[in-house]
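Only a single protein chain was left out; the remaining protein chains are all shown in position.
Per-chain numbering from 1; labels A, B and C assigned in written order.
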Amino acid sequence: MNFRTNAGELHDCRDAFTSTLEAMAAQNTNIVVVCSDSVGSSKLGGFRERWPERLINVGIAEQNLVGVGAGLANGGTLPFVCAASCFLTGRALEQIKADIAYSNANVKLCGISSGMAYGELGPTHHSTEDFAWIRAIPNMAVVAPADRIETTAATEWAAAYDGPVFLRLSRVGVPDLLPEGHRFELGKANMLRDGTDLTIIANGTVTHRAVHAAEDLAAKGIEARVLNMATVRPIDEDAIAEAACDTGAIVTCEEHTIHGGLGGAVAEVVVESAPVPVKRLGVPGIFAPTGSANFLLDEFGMSPAGIAESAIELLKKKA
Amino acid sequence: MNFRTNAGELHDCRDAFTSTLEAMAAQNTNIVVVCSDSVGSSKLGGFRERWPERLINVGIAEQNLVGVGAGLANGGTLPFVCAASCFLTGRALEQIKADIAYSNANVKLCGISSGMAYGELGPTHHSTEDFAWIRAIPNMAVVAPADRIETTAATEWAAAYDGPVFLRLSRVGVPDLLPEGHRFELGKANMLRDGTDLTIIANGTVTHRAVHAAEDLAAKGIEARVLNMATVRPIDEDAIAEAACDTGAIVTCEEHTIHGGLGGAVAEVVVESAPVPVKRLGVPGIFAPTGSANFLLDEFGMSPAGIAESAIELLKKKA
Amino acid sequence: MFCYDIKYMSQLYSFVKQQLAYQRRSAGLELDIGTIMQNNYWVNIYSKRKMSLKELKLIANRIRRRDLRAVFEAGAGHIGGEMSVIDILTALYFDVMNVDPDAPLNPNRDRLILSKGHTALALYIALSERGFIPKDEISTYFKPRSRLSGHPDCNKVPGIETNTGPLGHGLPVGVGMAMAAKLSNAAWRTFVITGDGEMQEGSNWEAVMAAAQFRLDNLTLIIDHNRLQQGARLAETNNLAPLAPKLGVFGWAVEEIDGHDLKAICEALSPETVASGRPKCVVAHTNKGRGISYMTDNVAWHHKVPNAKQVELGMAELEAEARTGEPDP
Partner (left out) sequence: MFCYDIKYMSQLYSFVKQQLAYQRRSAGLELDIGTIMQNNYWVNIYSKRKMSLKELKLIANRIRRRDLRAVFEAGAGHIGGEMSVIDILTALYFDVMNVDPDAPLNPNRDRLILSKGHTALALYIALSERGFIPKDEISTYFKPRSRLSGHPDCNKVPGIETNTGPLGHGLPVGVGMAMAAKLSNAAWRTFVITGDGEMQEGSNWEAVMAAAQFRLDNLTLIIDHNRLQQGARLAETNNLAPLAPKLGVFGWAVEEIDGHDLKAICEALSPETVASGRPKCVVAHTNKGRGISYMTDNVAWHHKVPNAKQVELGMAELEAEARTGEPDP
């Protein structure tokens, strides 16, 4: 079964995130939210209205934000820590390592507006190193949902999962990809489309671009498998090895630097399981210029046409 | 020409670092040192005695440490910012990204006691994510010298190089590997030994272990090439591609997590240039238990015998 | 070296090359200086004589009007915090600071860091008024590939000293600059502007301690104390007010002023008022959205974009102020 994109309707996944959070919070009074003057950007206004005392705003202080999250978990609550992904990860990385991961605090770190969602605000606001930064830390689950439906599923999963999670969310509009009612499984890729000629592995906001690219390729007689690799850590080694064996070539797409992110994680598995040619698409190791996320993704070769082109180029290298 | 290790004499590379720094500072009055209550651990006592006013100790405040470094560079000095690698990188990562890398400040970040040099102090003090963290940031040069001689060379190079550098140093004793007078070139691997059966790529404190492993393998009739990959960013793509083509299999060794570090960087190049089997040795994605660096390296399969064993295992996968 | 980077970039964005360590920042800027010289009719005037208070007020007013129009045209900006900081920027660029658009990297220039980098637009306009960048370039703010992005980039825009955007970075960098001046016995001064919400960042307090310890009397911190942060008032979030005693207890010389009184700002920042051996903090009491009545002291206008009607209203108020020299009540 191939999932088809419906480019007509684009959704800001923050809405799915906060409505899921509110639905869960209505049931589970242990759920609290911690933020750092990020109520608006995390779309937490509704939560604050319903449960003002369970919305803890520490001010502009990300180190404290994460530390407070760890302490809240120790005290028996279930904290969702919400802030712009660039600041949450870059400013509080040691807190994430020591207070959350190493202490094994049951905290859900929610990186809002990740990737280049703040494209025009410049590289200080681009969170295009967070996969690399967080997946290097033991005991962290790193998850980047592809659409509204998976955002809901991953948020529900995170609340049920007993351990530290980094949920990488975006505000960039994306179409529905996964079927309504989809359940999230940690470390399990979803095959959005099967194919034999190559595999495109993507996650987050670029997944629908990968699906489009596969449709374009199909029109040219090239059958691409598309894997939605929402979990970056622990990565689905089996799905990657299978893709390498079955299709012999892999293109990775991510709204992230190509140094150490999803493409890097895939490359690590490929060389240890079934070495085949891989092409990594992403931010090519530079500070991106000004522009919207979609503009920049296109510029960096991740328009559907760009991905398809890279795929065709890669096929030449296939053994 | 094969470099041979002389396990008899082990050197703490901090001595080479600070004596080089002092020699340069005597010539170049622009050189200043910034530290964070880390005079002793960075072996800066001698520098402080000679130039007390050029040794700027900001106290226990790593964010300020890095920001002050950026400001000093703007003001026309050449700052070497010295602190324990775990705190320098983890605590000040956003400062490194914004103030140093993105601002292109001519600052030399010197991560002392990197890897598991503070083994017994536990994972909070293990700097085994720093390659992954820093190499994800554009415009950073990431360098981990293998011995006393390369430490001197890299320190001299860093002072001459016009841009941000992360020098990853250790206190763990290592034997001499490179010839006296060796000059460091950014992004250029050194072949410490040639071989045709496989390649071992290492850097920093584990390089001499890789050389020993190659000697052990040679005794068994297996000829391993050994590359000292001191530069992790920009990585030497040519040397890796050549190694993959020439030897058909690669083992990577690093005092770092296997997720996104040297092994990750090598895997990224291998899959894009010449896909061959790779085995990544390092900290296997866990918070390490208590123990000295050498104890832990052995435990994690990086004793010379362990590396040789992994190499033999890998050869079975060779096409 | 970096070959994979360069290969890609040279095809696409020649300016991004400036990010690479192989090139000096100055090389990139030389080009701009040429352009500036053609567009710049302020340089000769401003660099030669002291401005009157009336002239300063008119410049601030002009910057406000340009800012309002630019936010509307770009559909972006942080207009509240821009309006609150414009008088401070005006005082710095047109009275206090020793800077030269012809030599933006003169080693003896005074340094300014706008640590509240989200109000970059106000800085860009001040720089364009002062001759650092062409005035007509302001229309490129927030556009794809523009060097005038949402936060300032020192490798692209002359007059900018360090990249800001993440709050709490400017003061530590300013401490480093001031230390550098001390080390070389140079007379240039360092100014840092932070938001009041921004002072919630611990990194600032690390720098506050260090500046006092190092006796950096060549460093001045100006806190744009508009009592509002992004989503709410400081008082409702993390109330740092009163600020003056907090800086004072850490050993700083503190002065509180009306941050919209240009005379007061110029005086508070003049070298004569520096206390020897102590860094100085000027707590500038300001209004977020100052100059446009419906925005003033209203947290909704942190980064809201006015519609055409609202722009017209605001512009009328600002024009009235230009005529009378005083803002509408």
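Basically, a contact is a pair of C-beta atoms (placed from the backbone, for glycine too) under 8 Å apart; a residue touches a chain by one contact, two chains touch by 3 or more.
Keep in mind that this is a model prediction, so the values were computed, not measured.
Q: Quick one: which of A:Gly173, A:Pro234 or A:Gly301 touches the chain that's been left out?
A: Candidates A:Gly173, A:Pro234 or A:Gly301; residue touching the omitted chain: A:Pro234.
Q: Given that one chain is not shown, which residue among C:Ser115, C:Ser149, C:Thr164 or C:Gln200 touches it?
A: Looking across C:Ser115, C:Ser149, C:Thr164 or C:Gln200, the contact with the absent chain belongs to C:Gln200.
Q: Which one, A:Gly46, A:Gly71 or A:Gly173, makes contact with the chain that was left out?
A: Selected residue, touching the omitted chain: A:Gly71.
Q: Could you list which residues of subunit A touch the chain missing from the display?
A: 32, 34, 53-54, 56, 58-59, 61, 63-64, 66-77, 79, 94-95, 98-99, 102-106, 138-139, 141, 161-164, 186-187, 234, 237
Q: Under the stated touch rule, tell me which residues of subunit C contact the chain that is not displayed.
A: 200-206, 209-210, 213, 237-240, 245-246, 249-250
Q: Could you pull out which residues of subunit B are in touch with the chain that's been left out?
A: 37-41, 57-61, 63-64, 86-87, 90-91, 118, 120-122, 124-125, 284-287, 289-292, 295, 299
Rule of thumb we're sticking to: only the chains that are shown with their structure count from here on.
Q: Which of line, ring, star, complete and other names the graph you get from chains that touch?
A: complete
Q: What's the farthest chain from subunit A if centres are computed as the mean of the Cα atoms?
A: C
Q: In whole angstrom, what separates the CA-based centres of subunit B and subunit C?
A: Subunit B and subunit C have C-alpha centres separated by 39 Å.
Q: How many Å are there between the centre of subunit A and the centre of subunit C, using C-alpha atoms for each centre?
A: 35
Q: Could you tell me the distance, in whole angstrom, between the mean C-alpha positions of subunit A and subunit B?
A: So the centroids are 30 Å from each other.
Q: Quick check: what residues of subunit A touch more than one other chain, meaning two or more?
A: In subunit A, the residues touching two or more other chains are 86-87, 90-91, 124, 285-287.
Q: Mind pulling the residue numbers of subunit C that touch at least two other chains?
A: In subunit C, residues 2, 4-5, 19, 153, 163-166, 168, 202 touch at least two other chains, as defined above.
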